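Chains shown are a subset, placed as in the full complex.
Think of it as A, B and C in the order they're written, each chain with its own count starting at 1.
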Amino acid sequence: DYNELLQYFRANPQLQHWIDIRGYRDITLLEKILADFQIHPLQMEDVISDYQRPKMDTEGKNLFFISRMITFLPDHCLDDDQISIFVGANYIITFQSDYEDCLDVLRTRIKAGRGVVRKSPVHYIAYAIMDVTIDNYFPVLAQVGDYLEELEDTLFGQPNKKLLNEILNMKREMLKVRRIAWSERDKLNEILRSDNNTIPDDIKIYFKDVYDHIVQVLDIVDNYRELMGNLTELYLSNVSNRMNEIMKVLTIISSIFIPLSFVAGVYGMNFSRENPDGTINYLNMPELYHPYGYIILLAIMLLILLGQLYFFYRKGWLRSF
Amino acid sequence: DYNELLQYFRANPQLQHWIDIRGYRDITLLEKILADFQIHPLQMEDVISDYQRPKMDTEGKNLFFISRMITFLPDHCLDDDQISIFVGANYIITFQSDYEDCLDVLRTRIKAGRGVVRKSPVHYIAYAIMDVTIDNYFPVLAQVGDYLEELEDTLFGQPNKKLLNEILNMKREMLKVRRIAWSERDKLNEILRSDNNTIPDDIKIYFKDVYDHIVQVLDIVDNYRELMGNLTELYLSNVSNRMNEIMKVLTIISSIFIPLSFVAGVYGMNFSRENPDGTINYLNMPELYHPYGYIILLAIMLLILLGQLYFFYRKGWLRSF
Amino acid sequence: DYNELLQYFRANPQLQHWIDIRGYRDITLLEKILADFQIHPLQMEDVISDYQRPKMDTEGKNLFFISRMITFLPDHCLDDDQISIFVGANYIITFQSDYEDCLDVLRTRIKAGRGVVRKSPVHYIAYAIMDVTIDNYFPVLAQVGDYLEELEDTLFGQPNKKLLNEILNMKREMLKVRRIAWSERDKLNEILRSDNNTIPDDIKIYFKDVYDHIVQVLDIVDNYRELMGNLTELYLSNVSNRMNEIMKVLTIISSIFIPLSFVAGVYGMNFSRENPDGTINYLNMPELYHPYGYIILLAIMLLILLGQLYFFYRKGWLRSF
């Protein structure tokens, strides 16, 4: 059926064609396309390698663009897929490794026959594809934002040891998005600075709009990165604060009871009051034989306790319980 | 009444007009303006999206500027609102989403008929709007400065756990202001470098003044960011210092009373002095039977206590209480 | 045999020659080559010094390139070896200090007579050598990636003191790779910007491909550096967390048993119930003489214990054991 399509394409040079390839399994098909549309082999390598920063390439017979689409996976990672776009005189060919993407909106719009039509619709479709791709960053970033808020709530609620790891992982994912968005920005800059023959000037104003969007993406990403930096610092300060609290409990309880235990220990000593000869050592622990000894000692212990509590209260250590 | 206004505008081409739109609810009105004043649809999108960095756009029939106004909200956040300015031959149109802004000074001045009038007053009004917008940064930053001093006082007074969060949040807000101010600076740079037809040279010297102001804003923002960095570091060192103090209390009290308790414990042991056969084990705790045993032991304990206190005093641990 | 080779080379000017020198021991041979192929003495110094960043040098009669190959050693260090390439009219000379390298793929391909042949194959071979050199970075980086995963597993499993050192060492090695890759990138940039006489334009498109690869290398290296930064932070937070856990154990056990010990100590005091005259001090520790005294005290101790456990449970300190 590729041959049918090619025949139809050659029979209708006055029409605009969008050839939409998904999945790279069928190598022979790719080689046919390479030959029929005069795609440079190195460019086809770029398509298949599937790891290429967004770029624009004016070498060869076709204009060649690479964009990347991002998706927020359920395990809080970001997946980025490549979409390669070749723009020829009256056709546009796109390659993707995945079958699902964010371009269905556009396909529906084109099938419905709606949308703007202009002098050079092929470039306009290229614009539309990149526009949809970039616009799809915003809902993904919104999901990231929700996730970050979740992390923030966890941090102020019941932080666990995995939290820091999750924050740092997300920071790294954002760095990846930042790198992609910067290349995307460079690509759009190159498009805007290219001459009229490469991209018609009346199309460029649309690309200027995409450019503004990618700058907004970069703003949001930088904002998230700053936020995650803050979360990291809060997490670490949180650990220190919890340590402080643990130490306070230990210190308060030890400081109160260790001296009291000592006092009790003193009066548990067995100094002998009676000598073998029946005389009495009046200096050996006379307190023990005082009729109110026990009561007085308990009162002294209470005073020590209250004194210490007052000391800790004044230091502000009782407050945060 | 928009139609009346439009008629009046068309009837008086020799006059300068400022059309001041606030709120974006009335879509049909916006579309009429778009048509009547030949505003590019993408520019109108920028207006309505309400999230756009300050920029200058010379595409289309009108000169198009975006500025952002900042407000310090009572919850210590910074709000930034967009003001979009279209400058035509003899009119200026401004769009804002909010009804309140910082331009009332300017409106009053114009209504009163005061203010400078020159060859190209439309550009001069554009300058005046941007000048007032930027000058409004200074009182907002002064409020931020007051808030930072408050935070600093809290830090040296009764720091709590939320403090770090507040400092870091403010740092992030300042980063936002910095980003806006940088774009504003770029915009003004572009204005200053534009040719005479876009902005008359005799107006540019006024924009040079606005440029100097935005550079001052950036200086202040950077100074605040440095200050907040310092506050963060002080907060963290504060946590460590408090931990140190807690540990010192624990260590002093434990180190004094644990050995004393041991001594008391020793003399609480029940080694038997008398054998079943009535002979005496003179080596089993003879201290307990000494007439001054108790007194001597108390004296020894006092010496241990004083020795330890001297040790801690020399280490400087008693000082900071 | 060098003389034979030279004769053969001179007798066949129409052929392309690749002279492949490994090891720098034979100084006289190097001097002969220097004279016969008009290599600049300073360039030969660069070759022998064996420490030179990747660069391109158009001085002298030959085109002179330096590339560096990296190897991942078993002790988790990265070794980088220099390969120096001189490109003349119909010959290419390469110098290496080591006998083993990553170019055997290429040699096999050439010996088999396969591979593309074009108008200026000498430049193409130079491209092929650099391409293989750069492509060899990917398996090395994959090994580094495996090692980093190993480190990450150790971190979450049984972290030891050496771990941080290993992470930081690897970070430093990656910095070295980064520095080399940046110079490589600059060199390729210079190649791409050079005029048609230096490097034919139809070869440049291949160098463009190498350029894209080195940019990918830089992406991976930056990603690893970010990952190692995260590992460092996790390691340090791990140390703090373990400290927290240690402190929690200490605090829970001390807080429970120190007060209980105090209570036991109180009832180990020897306050005398009987006076010498046989009367009884009813106020001296009457609890000891209560028939259920012991049972009641044990019950009270149990209540204290449960109360404290509840307190620690509510603080969440019992959870992470």
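Keep in mind that, in the parts below, contacts are C-beta pairs under 8 Å (C-beta built on N, C-alpha and C of every residue); 3 or more make two chains touch, one makes a residue touch a chain.
Quick caveat: nothing in here was measured; it's all calculated off a predicted structure.
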{"item": "Oligomeric state of the whole complex, in copies, if 3 are shown", "value": "5"}
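The criterion applied here is as follows: only the chains that are shown with their structure count from here on.
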{"item": "Equivalent interface positions on chain A and chain B, same or different at half", "value": "different"}
{"item": "Magnitude of the superposing rotation for chain B and chain C (Cα, nearest 5°)", "value": "145"}
{"item": "Inter-chain centre distance, chain A versus chain B - centres from mean C-alpha coordinates, in Å", "value": "23"}
{"item": "Centre-of-Cα separation between chain C and chain B, whole angstrom", "value": "37"}
{"item": "Per-residue multi-chain contacts in chain B, two or more chains", "value": "268"}
{"item": "Contact footprint of chain A on chain B as seen in their complex", "value": "40, 42, 45-46, 51-53, 55, 59, 158, 161, 164-165, 168-169, 171-172, 175-176, 179, 232, 235-236, 239-240, 242-243, 245-247, 249-250, 253-254, 257-258, 260-261, 264-265, 267-270, 280, 285, 288-289, 291-295, 297"}
{"item": "Chain B contact footprint on chain A (complex, rising order)", "value": "205-206, 208-209, 212, 215-216, 219, 222-223, 226-227, 230, 233-234, 237, 240-241, 243-244, 247-248, 250-251, 254-255, 258-259, 261-262, 265-266, 268-272, 275-276, 281, 283-285, 315-317, 320"}
